[in-house]
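All protein chains but one are shown at their positions in the complex.
On to chain A.
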Amino acid sequence: MKVQVMFFASAREVAGVSNVELQLDEGTDTQILLRTLVSQYPTLNEILPTIVIALNEEYLEGTSSLKDGDCVALIPPISGG
């Protein structure tokens, strides 16, 4: 299945891209996806505790299963003003 991942703010800096489309095995959940992303972008691990995850534009509490076409967004808080 294909899942789109969007990076914002410091997550975008770490990943170096604003979004990627990943080909994932069936049964991959958001937790596995995050682990995959951390192995791809190790610095992501440092900011992960502060990051809010959105699944299809909804706040994600805990872990969720993923299906083809899902969009996961990594949203760190920004403070600048």
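Quick notes on this one:
Basically, contacts are C-beta pairs under 8 Å (C-beta built on N, C-alpha and C of every residue); 3 or more make two chains touch, one makes a residue touch a chain; residues count from 1.
We adopt the following convention: contacts and distances are computed from a predicted model.
Here one chain is missing from view; checked against "Adenylyltransferase and sulfurtransferase MOCS3", "Protein FYV10", "quinol--cytochrome-c reductase" or "Geranylgeranyl transferase type I beta subunit", UniProt names that protein "Adenylyltransferase and sulfurtransferase MOCS3".
Mapped onto chain A, the footprint of the missing chain covers residues 6, 8-10, 12, 18, 42-43, 46-47, 49-50, 52, 54, 57-59, 61, 73, 75-81.
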